[in-house]
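One structure, pasted below without further comment.
Yeah, one chain of the complex is gone here, protein chain that is, but the others are all in their spots.
Now for subunit A:
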Amino acid sequence: MTTREKILASIQANQPSILPLPEQFTFTTTYPDLTKQFSDSLTFVGGMPVVVPDYKAIETHLKEYYPNFTNIATTCPELAHMADVSLDITDPHDLAGVNLAIIEGPIAVAENAAIWVDEKQLPHRVLPMITQYLAIIIRQSTIVANMHDAYKKIKVDTTGFGTFISGPSKTADIEQSLVIGAHGARSLIVYMLP
């Protein structure tokens, strides 16, 4: 018998008789204002929410917030002119010098400020982690209340990789002191378009 067969046989012999899956496992959450709730959650997790009318406003804000920034990469066609780093590469190590990455998120969750991104938004999986600073653009109309609603809209295996990002990279491993910017992005600005 192979190890696989041994383990599976042992499991089959030892597992209890079948119990059904619960029917009630999703819950409805209601917030009077999803954009406000998302913004509050994002602030709580160390991110910066900015409501903007259009892409022009995003560009203006970014230029004010990160003046003289170079090594910018973006997947967003409307802001392509801001980028000086090409994402048309094959080796993700080439992204090691990216300062600011601007990407788009198709679904955001009000309860915990998590934004889903998968390979449809990410030509390189490592982009939102390897960049020093990160900006994600979402549409207010795509904000859902909680994780159950998010999973109803996402098919997690449509692409090979997807992740929920909630705030900038952080750690509290040194005496429980919160430090923003562990290995991933040192900051996260989320721009919310109408």
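Descriptive notes on the structure:
Here is the rule we use: a residue touches a chain if its C-beta (ideal position, glycine included) is under 8 Å from a C-beta of that chain, and two chains touch if they have at least 3 such contacts; residues count from 1.
Throughout what follows, contacts and distances are computed from a predicted model.
Only one chain is not pictured, and the protein name UniProt records for it, out of "NADH-quinone oxidoreductase subunit K", "Dihydroxyacetone kinase-like protein", "Lactate utilization protein" or "ABC transporter permease", is "Lactate utilization protein".
Interface residues of subunit A facing the missing partner chain: 2-4, 6-8, 10-22, 24-27, 41, 44-45, 90, 92-93, 96, 111-114, 118, 124-126, 129-130, 146-148, 150-152, 154-157, 159-177, 179, 181-185.
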